[in-house]
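A single protein chain has been removed from this complex, and every other one stays in its place.
Per-chain numbering from 1; labels A and B assigned in written order.
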Amino acid sequence: MDVGATRGRMADYLRDHRDKVIGRWSELVVAGLRGRTSVDEVRRELGEVYSLVVRVLSDADEHAAGELRAALDELSRGRARDGFTPSETALGVFSLKEAVYELVADSAEMVPEFLAFSRMVDDLGLRTFEAYSAAREQIISDQSISMMELSTPVVRLWEGIIAVPLVGTLDSARTQLVMEKLLDTLVATGADHAVIDITGVPTVDTEVAQHLLKTVGAARLLGAECTISGIRPQVAQTIVSLGIEFGDIATKATLADALALALRQAGLKVVPA
Amino acid sequence: MDEMPIQTGDDVVRVRQQVRTAAAENGLSLVDQTKLVTAASELARNTLVHGGGGVARIEVVKSPNGRAGVKLYFTDEGPGIPDIDLALTDGWTTGTGLGLGLSGARRLVDEFALDSKPGSGTSVTAVKWSR
Partner (left out) sequence: MEQVPILKIGPTLFVSIQIDLQDDTVLRLQEDLADELAASGASGVIIDITAVEIVDSFIGRMLTMIGSISRLFDAETVIVGMRPAVAITLTELGLSLSGVRTALNAEKGLEILNGKT
């Protein structure tokens, strides 16, 4: 069997029956999506994919396959964003087979052509599944970034003194965010002292310590002095046993102690009224 | 893909500017732009100083999940790097020598590949993705 010729004949058939097939395909897709999209919108989307399918089958040019893949990926991503399930998206692709089958069912001579076509559509359907799950992963990662943003406040304790209360784990992604917010706040407030409070950081191991040292280093490049506060007794023991050195960075047990130190360094004193 | 010669200090500046433009146009955050351009500066300088001059190329790429990224290529026909592992350790603080900035550049980008053999030049690729 000459695959090229078979595919070519299928391409011709699809071209000749374009309107009818797209019409039926759109109906099937809209029915499958249970009215959550409009027929016109679907016809337009599918029309583009249809033309690309025809181009691929007729081996018209080498870009067609790439363009078809890209178009399907875009379609899957859009469906993923709109909350459709991957099955709904894949079924949408498979219903192209259904629409064509209804037309060729009665003519025995299109069997080899339909088989080749069917195999191609199966691959495309599977592809939409993969594209869908990749898109969902991206959405999840975007959301976790938003959550990190919300849980990293920088507060002004006093004139020239700001504090970053860290709550939760300090991984490299979080550290980047903390550094950015801390430095932007230093510039915006003109502060020269930053207190990084780690009371809410459950574990301080070598990695977390590196992240803290990096953050302090960055703040120092902007002329700010840093104090790390919130060192709990167990944390202190872990730090020492791991051999972590904070060098010349001041560390304090509580945020209050760190504030007192910062005020002293700023030449200020708190006296009774 | 833009291809740029690296034969002078001015070329290095030009490479930085082009990388900056590509990074900004493809959605990289300000910090990520800065990191990528800094990495490009290191790699371009390496190509010039240790590679005897070469070329740089900038390509816009797309990840499987649709994120845009900027890919940089630096190639030279210079002497090549005899000990790649050594070159990629943090040896820049010790003054002159190969590998200056290579390890730093690697830390600043998401993907990094170095291909070099003594006598057949060096090629480095680096990719930074938008988030």
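Here is the rule we use: contacts are C-beta pairs under 8 Å (C-beta built on N, C-alpha and C of every residue); 3 or more make two chains touch, one makes a residue touch a chain.
Predicted model only: the values in this text are computed from it and were never measured.
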Listed residues B:Gln7, B:Thr21 or B:Thr38, member touching the removed chain: B:Thr38
Selected from A:His17, A:Arg55 or A:Lys214 as touching the chain missing from the view: A:Lys214
Among A:Ala108, A:Leu150, A:Val187 or A:Val270, residue touching the chain not depicted: A:Val187
Of A:Val3, A:Val111 or A:Leu222, the one touching the omitted chain in the full complex: A:Leu222
Contact footprint on chain A, counting only the chain that is left out: 176, 179-180, 183-184, 186-187, 190, 192, 214, 217-224
Residues in chain B touching the chain absent from view: 9-10, 12-13, 16-17, 20, 30-31, 33-35, 37-38, 41-42, 45, 90, 92-93, 100-101, 104, 107-108
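Rule of thumb we're sticking to: only the chains that are shown with their structure count from here on.
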Interfacial residue positions of chain B with respect to chain A in the complex: 31, 64-67, 131
In the complex, chain A residues that touch chain B: 73, 77, 134-135, 137-138, 145, 176, 180
